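Quick one: the structure is below, questions incoming.
A single protein chain has been omitted; all remaining protein chains appear in their positions.
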Amino acid sequence: MPGSSIGGALRLQTFGESHGAAVGCVVDGCPAGVPLDVARISGWLARRRPGSGPHVSARREPDVPRVLSGTYEGLTLGTPICVVVENLDARPDDYAAMHQWFRPGHADFGWHARFGHRDPRGGGRSSARETVGRVIGGAVAQAIFDAWTTLRGHPRLEIVAWVQSLGAIEAHGPAPHMLGGSIVPAGAAFAFDPQTLTSTDVDRTPLRCPDATAHAAMVAALECARRDRDSLGGVVRCVARNVPAGLGDPTFDKVTGLLAHALGSLPAVRGVQFGSGFAAAGLRGSAHNDAFVRTGSGGVATATNHAGGALGGLTTGMPLVIDVAFKPPATIPQPQTGIGPAGPAESRTVTGRHDPCVAPRAVPIVEAAVFFVLADLLLRPARLDSLP
Amino acid sequence: MPGSSIGGALRLQTFGESHGAAVGCVVDGCPAGVPLDVARISGWLARRRPGSGPHVSARREPDVPRVLSGTYEGLTLGTPICVVVENLDARPDDYAAMHQWFRPGHADFGWHARFGHRDPRGGGRSSARETVGRVIGGAVAQAIFDAWTTLRGHPRLEIVAWVQSLGAIEAHGPAPHMLGGSIVPAGAAFAFDPQTLTSTDVDRTPLRCPDATAHAAMVAALECARRDRDSLGGVVRCVARNVPAGLGDPTFDKVTGLLAHALGSLPAVRGVQFGSGFAAAGLRGSAHNDAFVRTGSGGVATATNHAGGALGGLTTGMPLVIDVAFKPPATIPQPQTGIGPAGPAESRTVTGRHDPCVAPRAVPIVEAAVFFVLADLLLRPARLDSLP
Amino acid sequence: MPGSSIGGALRLQTFGESHGAAVGCVVDGCPAGVPLDVARISGWLARRRPGSGPHVSARREPDVPRVLSGTYEGLTLGTPICVVVENLDARPDDYAAMHQWFRPGHADFGWHARFGHRDPRGGGRSSARETVGRVIGGAVAQAIFDAWTTLRGHPRLEIVAWVQSLGAIEAHGPAPHMLGGSIVPAGAAFAFDPQTLTSTDVDRTPLRCPDATAHAAMVAALECARRDRDSLGGVVRCVARNVPAGLGDPTFDKVTGLLAHALGSLPAVRGVQFGSGFAAAGLRGSAHNDAFVRTGSGGVATATNHAGGALGGLTTGMPLVIDVAFKPPATIPQPQTGIGPAGPAESRTVTGRHDPCVAPRAVPIVEAAVFFVLADLLLRPARLDSLP
Partner (left out) sequence: MPGSSIGGALRLQTFGESHGAAVGCVVDGCPAGVPLDVARISGWLARRRPGSGPHVSARREPDVPRVLSGTYEGLTLGTPICVVVENLDARPDDYAAMHQWFRPGHADFGWHARFGHRDPRGGGRSSARETVGRVIGGAVAQAIFDAWTTLRGHPRLEIVAWVQSLGAIEAHGPAPHMLGGSIVPAGAAFAFDPQTLTSTDVDRTPLRCPDATAHAAMVAALECARRDRDSLGGVVRCVARNVPAGLGDPTFDKVTGLLAHALGSLPAVRGVQFGSGFAAAGLRGSAHNDAFVRTGSGGVATATNHAGGALGGLTTGMPLVIDVAFKPPATIPQPQTGIGPAGPAESRTVTGRHDPCVAPRAVPIVEAAVFFVLADLLLRPARLDSLP
């Protein structure tokens, strides 16, 4: 049964294997009249591409998107938007030896158990290359929000993610409950301000960490791991600002539920948390509850933001704050113990081109997922007087 | 648009407001021929009900399920199973004062922003009472697995959850990566063994924590919080044993993605993690990767279980290990600052009947969600030779 | 996999077996703020119930709907609306003899082949009693349209169906292409005018045919069939007036495609056609095309209505005209040749209570299906400037 799509009012269907002909997606449900050009999509894909240097995969894909449908004269038509990105630097031969051997830390064995037939080339469908389609979905979602906020005179939705931690190194920014809230401890000195941080700022650093000191340490840690033929995990934090209040549904389609699905299904993700997250489990209610306040413009806000922008699954209008934990990449250039369908386990060194830490590259992918979920919810009218 | 259902091959549609006439669900997609009796459902609902004593909500609902459809002569028909549970101890008048005031930590303001019209009685649809339907869904899912494992001669799927932490108190069991794996440190002495723990064991303790020492400390902490008119958060850990290998899809419908959705959409949840979870972000690949081994019976297993039973979104056959973080309940019997649609914020004491910590009651709800997701995946044939 | 729901933005999940505890439905996706009272639903169910006299089933169900969820203070909440109707006049013993015998013209054999396990009582899930849930769905859909048209100052959506033919007798009304169009042949004298006909008019006649002469002939034909222990088929025609233009999608979710699904899945339906329908296949384009005209109020209309209110799957604002063909009921009180899982075919007389012609009772069921599909489409914003 179909397992490669997500979304209700806005649906993203991705397709493509890592070393097949192409990857891409179809976005169905985008309303008509949204300005959408290829440059926006290319920009997102460029951010997803590995940079250069020792810390990234050696695979070089130009990732030129081709929009096959759904737009006319620069505007969406309300019809499915299919975007295709060719796989040009595929090297399927790299993986020949892997066909009858299940790599540790990879989906190979599960594939064998579930599907029987498997594409061993670079993980096939299980490759992070699938996220090309997800990033395109995020680009379309951003276009929807940009058009909608312009039309409504609502401040532009800004979604910014960064590497909050890499291995044991953590960036020193304000805690989630301070984001959007008015209580910042006196004398607090943070290395960066998530309230004003932009993706451009983040992208300026090779490892996408806006804390310069932490960044230097992360570079060193990654260098160290590389020398040891090893890899590192990391946490990406994402903040969404100017989120309209009231997005989400009270039960399964909570904004947190949908984000957990969209982010929890990214490659290498091992955990997702919102606002104070797991730390909230250690707090008392009196400390965790965010008091409501009246804003200068007569709106509603909260004094703190332990909730991370969502209460009961509906957005409050405060910044959404989300953490996503990525495991260290399973492919490392040293011998590891895997196994085949039959016979004893044996040690091999897996070949292929991989990043030593996925967190930096995951930054735009996380942003795209958050854009997509919020746009999906924006397109769901929930009250009689909001019908067209 | 519809937002109250989950699942692909097996779909759970819940309905009901906390103080409306009834709550319940429709489970559609259950195959025909599965033994299903009311006692199983009643048993699950009994586990979900508050116990007695000072640490639980004072609301007393008998929660007698009525199966309206979908079975005949004790077997499922392959048709929708509708189960209704009446709300008998509803006290809507308790909430009259809340109608024009948004409680801190609750969905009220988001509701107002999204739907305009709101049922203020006990949170209405946003109440944890909605989980009655989710637990029934889990009961049906368990029945499917029980019938299937019997038919196939596969070991019975066992899913056991417990309170791993409550406030600052943590139970002392083996770390996730040791569950199902063969590497337990010499001399390790744990307070309980998740490999053999049963739900009966867990339910024997009032706070559903199998570590007696930690349990005593949790009782004290909760008593302390209650005295201070406060509440506490907690973490529920869940282990699924005897999971068939190969459940899940490589992209959006990863077993982890679907679990993140099902668990991340539970009331009061702030985070979900799998296996080593957020801690994995601090590890190197060489430490995190689980080596494959050949089992005595010729099967495939892993020596450790950092992956928590899922690689690339497909189950490995190793125990699934999942942590779910619950925030402290927002309703506490002390003044808090809320606000209405207009006017300044003001301090009120919210009335109503609530648990001082939801984690103990969430234990069967988490188990039910995991059963449901696994059954949904079991019902998705993925290869030609597994078609009927 | 789930097969008991329909709809995208508005979803109808039905449940219940004919002689089980109850039948009903959950409607998910209804926006908040729609006035909905039980009287509306009761009114629809009363219209669906058999009347009295020789031409209808002897089963007597009061069909009192109980709304379990989704409304508060007379308005919908935007949450799932569950409505349950108890089965009170079930007589399961009537069907004991049928368990191991597949009745001709019924789903029994297909059930046996597909599900293995079967509820033989009155057809179980395959009974027309399932349409109780569909009619409730139509009532909710009508409530949505009534509220929306009031809010927008749009003329009220009116959907009226009637028995256009019963056996060989046909009502003498204007052809579909004349409905809503301005070209009525000079001197045409029709027995009724579908432009002004109301459901009250239709319901006034026992067989729901607004042509008095044809009605008398239908009564005679049905009496004749009853005497011969036989049954009759019929065609229901449905007209929807004041349909907003632009409902529908260009491909699979054409208004005609969704109507074909909703109507083609009704019990006993053998065909569905739109506008000139099968007759259109015999026309030339120059005769079939409807010229566009400017209306007095500056709107757009067509001079004729061969299209039956939909072009390319999108409504034109002209009346929708739909015909639905119902086969003669399979249960007739005379011996027929059926068969069991094993052994030779044998002749039996099927017992049970059934209508000798379903078309009259199908009238409100068809109307409900059309209301439902149109409301589902109304709730799908398709352009940027129609977003909330």
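We just call them A, B and C in the order they show up, numbering each chain from 1.
As a convention for this text, a residue touches a chain if its C-beta (ideal position, glycine included) is under 8 Å from a C-beta of that chain, and two chains touch if they have at least 3 such contacts.
Model, not experiment: these values are computed from the prediction.
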{"item": "Neighbouring shown chains of the undisplayed chain, as defined at the top", "value": "A, B, C"}
{"item": "Selected from C:V27, C:L259, C:L320 or C:V363 as touching the chain missing from the view", "value": "C:L259"}
{"item": "Of A:G16, A:G138, A:G167 or A:G181, the residue in touch with the unshown chain", "value": "A:G16"}
{"item": "Positions on chain A contacted by the hidden chain, ascending", "value": "1-5, 7-11, 13-17, 20-24, 26, 28-29, 32-33, 66-70, 72, 75-82, 84, 114-119, 121, 124-125, 379"}
{"item": "Where the unshown chain meets chain B, residue by residue", "value": "1, 9, 31-34, 78-79, 144, 147-148, 151, 250, 378-379, 381-388"}
{"item": "Residue numbers in chain C that touch the chain omitted from display", "value": "1-6, 8-9, 14, 102, 104-117, 123-126, 130, 165, 167-168, 225, 228, 230-235, 244-254, 256-265, 267, 269-278, 280-294, 300, 302-303, 306-308, 310-317, 323, 325-332, 334, 336-339, 343-345, 359, 380-383, 385"}
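Assume only the chains that are shown with their structure count from here on.
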{"item": "Per Cα centroids, the chain farthest from chain B", "value": "C"}
{"item": "Centre distance in Å when chain B and chain C are each reduced to the mean of their C-alpha atoms", "value": "41"}
{"item": "Geometric centre distance via CA averages, chain C-chain A, whole Å", "value": "46"}
{"item": "Touching two or more other chains - residue numbers and ranges from chain A", "value": "1, 9, 250, 381-383, 385"}
